[in-house]
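Written out below as structure tokens is the structure these notes cover.
Every protein chain of the complex appears in place save one, which is left out.
Up next, subunit A:
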Amino acid sequence: MLGLDKKDTSLLIIVAILTLLAPFILNPFPTGSAMAQFNAGYPDLMQRFVIFGIFAIGFNILFGLTGYLSFGHAAFLGVGSYSAVWMFKLLSYNVIPAIALSVVVAALFSLLIGYVSLRRSGIYFSILTLAFAQMSFALAYSVLSNPKFNLTNGETGLQVYADDPQIFHRDSLPDMPHLFGLSMRSTYKLDIGAWSFDFNAGYYLCAVIMMVMFYLAIRIFRSPFGMMLRAVKSNQQRMNYTGLNPRPYTLAAFVISGMYAGLAGGLMAAMDPLAGAERMQWTASGEVVLMTILGGAGTLIGPVLGAGFIKYFENIFSKINDNILHQWFSFLPDGIEDFMVFIVHPFIGKGWHLTLGILFMLVVIFLPGGLVEGGQRLGKWIRNRGKGATDAKTKQEPAE
């Protein structure tokens, strides 16, 4: 279907079902129950899942296929956000021109940075991209924000003001980002018994775009171009002596992943019409690296899983506080309860980065292939167990 083989088609269908049903799947606990804090089905968080999913899918086209590790991709994300907000300021709150411009500007920007950075490989490439991203951050934070020429609005961040031109804005349209009149914030609440589910327009726009971008990524992975990118990672020497020029291949991959990042940045602004320089900081670049590696670099679904995993735990762990801990451990004798809270305390709230770090280390050490490898091992284990119990004769399994 759609030019994909059976396996890829089923993967795409599974992803489509999961994203479309996410408001149900992510809200398994009744509202008001003690477990409700583990629910993730509210619009803001669901939007972040798919937007960072897009970011990571694009990053994986560069890092997963060619092995070039960029530490500067947040720059493209930030550029995308700024472009989108400018479109809101100048034209109107319609998200289509905003998203389109964010992709185009990110493409141009990544072409420039990629052209220079790809003159080196390995660690030098990573450092060059990092340097560029930090320069972009400095530009956005201060240089391009002065009274004469204010492109980024510095520390405050770029936002839409009442006296902005917004030449296509009409009074009938919502005063916030919208898709031809449909506000990105409009949410339909469905209450079933004790449960409550949110269906948010912004989330569904991002989800549909993510599915399209995921589909494109599959096509790229399976194409001759994708094969060349894997060849770049495997042996550039052989490529050179086979009449192939690795440079334009890596540059194309860099620009494509930059466009994915720009799209993600544009969508962020479309959900919340604000762009700040902190979006370009190196920590943001590092985050997408973590997502990709955690999920499984070079696999199709890995980056999406990694993005979801990190954003979920960021949200849940950072919300847990000492009161909640005391509730959890209340079954223990007082002294031990306090002790447990004392032990767990550094890993929650603001300390959730510590938890993330530990999870990341565990995955990298025990599952170098990321969550995808974990899933594969689990699947194999279950299948083998099932087989061993029912049919001892068919021991020979085709190698995978």
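Convention: a contact is a pair of C-beta atoms (placed from the backbone, for glycine too) under 8 Å apart; a residue touches a chain by one contact, two chains touch by 3 or more; residues count from 1.
Note that in this section contacts and distances are computed from a predicted model.
Within the choices "ABC transporter ATP-binding protein", "cytochrome-c oxidase", "Carbon-monoxide dehydrogenase large subunit" or "Electron transfer flavoprotein subunit alpha/FixB family protein", the name that UniProt assigns to the complex's undisplayed chain is "ABC transporter ATP-binding protein". Annotation: of A:71, A:249 or A:317, A:249 touches the absent chain (contact as defined above).
When the whole complex is considered, the residue among A:233, A:345 or A:387 that touches the unshown chain is A:233. Contact between subunit A and the unshown chain involves residues 3-5, 219-220, 222-228, 230-231, 233-235, 237-245, 248-249, 252, 256.
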